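Report on one structure; see the data block that follows.
Each chain you see keeps its place in the complex, though not every chain is here.
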Amino acid sequence: MSEISNITELKNVLEAALLTSHEPLSLDDMLRLFSEKMERATLRMLLDELKQDWDRRTMELVQVASGYRFQARDEYATFLARLNPERQAKYSRAVMETLAIIAYRQPVTRGDIEEIRGVAVNPNVIRQLQERDWIDVIGQREVPGRPSLYGTTKHFLDDLNIRSLSELPPMVDFVQQEISI
Amino acid sequence: MIETPLNAKIKGEEFTELPKDLYIPPDALEVYLEAFEGPLDLLLYLIRKHNLDILDIPMADLTRQYMQYVDKMRAIKLELAGDYLLMSAMLIEIKSRMLLPKPVELEEENDPRAELVRRLMEYEAIKLAAQQLDEMPKVGDGLYVASAYYQHITQVKPPEVSLGDLAEAWRNVLKRASHYKHHKVGRSELSVREHMSMILRRLKDDRLLEFTQLFDVQNDGIPKLVVCFLAVLELCREGLLRITQQQAFSPIYVQIASDIDS
């Protein structure tokens, strides 16, 4: 008597095996799943069908050197990467100081930042902060070269969990008349 | 009931249960010893095998059976686990106490066998629980969890920055930039700076605004209107904003300085 009677069940066994295996499964591996003898051609046919069943779904059945495996489609890679992110140690001193200058002195140009820090600003520093969506260009200064003016974004306030810049730690150590807000 | 599963091989011959009598081939002793997990296990085996009532153990019988077994083991294997000998002593003690006449009022609760029975039952329950745990399907043994492959891309989690980190960085900037020392920042200045950016953002979209449009008189309180005005002045001072008026009393317009030439 046949252990499995229909094609769907055969494909289900293959699917269960492929989804739970840590390693790709070779044709020989998969033939071992069934107590009855199966032709390799039949197995290939079943795998083809299984591949089509998973068309446009989260996983795709692919053939690699050592056999077949299910793998998540590329479009999910960015999501899955978030599960185990590698933490970048810290921002460099240049990045932090540039961010501080933009936050406390905005709107500022790259030239302003260089003047305050006394060193040239690596374009990479500005780019890191722009990619984080913490600063952006809010205009140009009307001087030769029309340099970009940078300011902090709303996203920056959100990430630091404050509602406005006035919640930044103030740097006052002398009595100064303040406008109460 | 629970039988000790015995899978002993002696001289190539399979034994699935202990011999009915207590004769044990000399070289098989070690195997039998390993078949039992200890004296409690051996006692349970004897009780179940001889259909003894665990709640009314005939101590004489049980002790005799146990001693025969242990003696034979000792006869051959000198280093019998101390646990077995300890149990022998306990059994003999119980037996002898049962021979003594007991005070009537203590008869019920002071059965010398009580402690032994309690231990046997607890051990039997654990033995059964162990068997059940063993039979449960487990991950890696009868239970198969999904572990499909995915393309591992490393996503670097951006560093965390706190308000303190930011203030610290700004303090460092101030420490080095001597000409900024006199210009430490208070809350009001931060508000002005923030409004400067906000005004620039608005003008980036709207190009030209009437001066009054910069002020939301309906919703903003006086302090905020003042801050907004200071921001406009500061933008002018820094040459970022141009304010124009065609003639006296006509509308005042504000635009980004750079837009005028383009």
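Chains: A and B, in written order; residue numbering restarts at 1 for each.
Assume a residue touches a chain if its C-beta (ideal position, glycine included) is under 8 Å from a C-beta of that chain, and two chains touch if they have at least 3 such contacts.
In this text, all values refer to a predicted model and were calculated from it rather than measured experimentally.
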Composition by chain label (entire complex, not just displayed copies): A x2, B x1
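As a working rule, only the chains that are shown with their structure count from here on.
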Interchain centroid distance [CA atoms averaged], subunit A/subunit B, Å: 27
Partner subunit B, residues of subunit A touching it in the complex: 16, 18-22, 24, 59, 69-72, 74, 76-78, 80-82, 85-91, 93, 96-97, 99-101, 103-107, 116-118, 132, 138-143, 146, 149, 151-152, 159-160, 162, 164-174, 176, 178-181
For the subunit B and subunit A complex, residues of the former touching the latter: 144-159, 161-174, 176-177, 180, 184-188, 190-191, 193-194, 196-197, 200-201, 203-204, 223-224, 226-227, 230, 238-240, 256-258, 260-261
